[in-house]
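I'd like to ask some things about the structure below.
The complex appears here minus one protein chain, its other protein chains still in place.
Per-chain numbering from 1; labels A, B and C assigned in written order.
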Amino acid sequence: MRIIVENDYEALSQTVHRIILGQMYQDRRINMSLTGGETPTRTYELLTEIMSKHPKHFTNTHFYNFDEMASPDDSIHLTQDTLDRILYQPGNISKSNIHPLTAGNYLEIKKELFQNGGLDLMFIGLGSDNHFCANAPNYTNFKEEIYSVPVKTDPFLEEHFNQYLDEKDIPTEMVTMGAAMLMKTKTLLMAVTGKNKAKAVKQMLNMEISTSVPATVLTLHPNFILILDKDASSEISFQ
Amino acid sequence: MRIIVENDYEALSQTVHRIILGQMYQDRRINMSLTGGETPTRTYELLTEIMSKHPKHFTNTHFYNFDEMASPDDSIHLTQDTLDRILYQPGNISKSNIHPLTAGNYLEIKKELFQNGGLDLMFIGLGSDNHFCANAPNYTNFKEEIYSVPVKTDPFLEEHFNQYLDEKDIPTEMVTMGAAMLMKTKTLLMAVTGKNKAKAVKQMLNMEISTSVPATVLTLHPNFILILDKDASSEISFQ
Amino acid sequence: MRIIVENDYEALSQTVHRIILGQMYQDRRINMSLTGGETPTRTYELLTEIMSKHPKHFTNTHFYNFDEMASPDDSIHLTQDTLDRILYQPGNISKSNIHPLTAGNYLEIKKELFQNGGLDLMFIGLGSDNHFCANAPNYTNFKEEIYSVPVKTDPFLEEHFNQYLDEKDIPTEMVTMGAAMLMKTKTLLMAVTGKNKAKAVKQMLNMEISTSVPATVLTLHPNFILILDKDASSEISFQ
Partner (left out) sequence: MRIIVENDYEALSQTVHRIILGQMYQDRRINMSLTGGETPTRTYELLTEIMSKHPKHFTNTHFYNFDEMASPDDSIHLTQDTLDRILYQPGNISKSNIHPLTAGNYLEIKKELFQNGGLDLMFIGLGSDNHFCANAPNYTNFKEEIYSVPVKTDPFLEEHFNQYLDEKDIPTEMVTMGAAMLMKTKTLLMAVTGKNKAKAVKQMLNMEISTSVPATVLTLHPNFILILDKDASSEISFQ
């Protein structure tokens, strides 16, 4: 893995947007899966400013969501709504290049990614509880590529959804890509910012691999680029 | 991962030799790391028959050993001796294409593999105790690419070495490639034969990933080809 | 490029079948395009013996034809008929893994190959007039990926079709993959046998690249493996 420390949020966002955007001009289909969290706000401003102006430059790039609420009727789709708002709509991305993940289609999506060459790049964040995508401590199966996971048993996810949904609307399941799928993405890019994530970064790097500290497994990825601001890197030491 | 079940040892050996040999004709440097265990006896007969006749066809292929005794003066090198006997000498492979691993050079080898494009193919076996390379239960650090591991504390390795060495000659350390290096090889090929390995295969496929069952981690590899004979596959079920 | 000289037709067929078959076990979709000519008769015997016994081992592999008669109603399909007879039927290959090329679908096939990761391997022959696929001297456009070419103006193709068809049934057009598509295949494998091809091999290797000697362009491929028997290599010199 590579660890890149940037001075601040702006520098980190600039670097991430270059890595992502730089891939989109290749002369082949590019499959990406980009996070809907808060860390990428500035990254997506930089990306969508360019993408919205030149839609023809990005027709080769397809977007796959890596997690979603698994409401039985697919009526609630927080990830898709968030990405629509912060990336897909401001980036002027064609509907035909967006591939939402749902409780109803996740096995299809798995097959589709197998048939079309798989993910070229995933861009993810890190939870302060060490979760990645919707792989939460003790509710993770590293061996799954895409799978359904329980929500209500995990305090972190419950709290997360309580911000957006009424108690009654929170589904009992989510669908998420798991470690086995992340291992297959050609580039795995993670950005982490802020003092409150410094301990999670240290745990990921220093602790033994286990499902109780899920992101530890990502250190095995053959091309893992971890981009930190100074605060997020403050608890790790470099020789 | 892919699971290929062959009817018998001969069919398995034929398939493995095709996968290995098929890569060696590419028009680029190919880096391989092939096991010195007993499973590949027939595979190496097939390989070396062809390699010895046409040394010019295989000048692009380089061989890296994935483990070795770490005797302080490099005087004992069981892996290298075994591979010399069953593969390198009968295959008529040039010394300049063989890269032994030693206690003295393992950090150099790690750098060298980083600089020359890394391993294209590893071919490994599976221990009945679920070890791979020299990564034994409870003496494994998944996060290391190449590292030094203790010998005497592990009953399986001790017994293994007792077959070949006097008690006084068994070193206290081995060097081995770890899971982080195996994850970077472009193709990971494992062959397992015999009833006495059937349980280890089942554990690798069905148990949660942990250092007490080391080979479980290999199921995360992005291109893992597991080739079994019928006996070795007898405890797993296919849907 | 790499040049591999084998002692005889049997050795050449063994090597070619290992390179092709060795790729089919990878844990990803593999797209291949294999020639329907006469050179591969023995290669396909070796391949289909194994494929027919283990259809499940080869479900990841998809077959694309690289040329075909372009009869307006797709009623004549010599390439497909030949491949059915010598490869697809004896190999017990599922219809869903076979992608015939026609006058009606060649632009679709081009898009499909762009979307699914493109060809991993092409296996082609060499004409004694230096044609490859249906790219004949002076009727070749190197820059095309898949395109329609005239038949009747080329004496070699006319003679070829006269063997199989009544004069009145020979269409005026063929569809074929062109040099621009061949350059994109990850491995380009060509086998040539016999004294009567020795001059064509020499021309391909020694002459300047031009559409009057079409196969000259293939020497630019980034991973071109040329396999010759002794007769076919008899007019080239090795330093």
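The working rule: a contact is a pair of C-beta atoms (placed from the backbone, for glycine too) under 8 Å apart; a residue touches a chain by one contact, two chains touch by 3 or more.
The structure displayed is predicted, hence computed values, not measured ones.
In the entire assembly, the chain absent from the figure touches the shown chains A, B, C. For subunit B, the residues touching the chain absent from view are 28-29, 114-118.
The omitted chain makes contact with subunit A at the following residues, 1-2, 4, 15, 17-23, 25-28, 57, 60, 187, 222-225, 227.
On the side of subunit C, touch with the chain left out of the figure occurs at residues 141-143, 179-180, 183-184, 208-211, 217, 219-222.
We adopt the following convention: only the chains that are shown with their structure count from here on.
The touch graph of the protein chains shown is complete.
Just count the C-beta contacts per chain pair and the biggest one is B-C.
Judged by shared residue numbers over all numbers used at their interface, subunit B and subunit C contact each other through mostly the same positions, with over half in common. The distance from the centre of subunit A to the centre of subunit C, each centre being the mean of the chain's C-alpha atoms, comes to 42 Å. Averaging C-alpha coordinates per chain places the centre of subunit A 34 Å away from that of subunit B.
Distance from the subunit B centre to the subunit C centre is 36 Å, each centre being the mean of its Cα atoms. For subunit B, residues touching at least two other chains, in rising order: 222.
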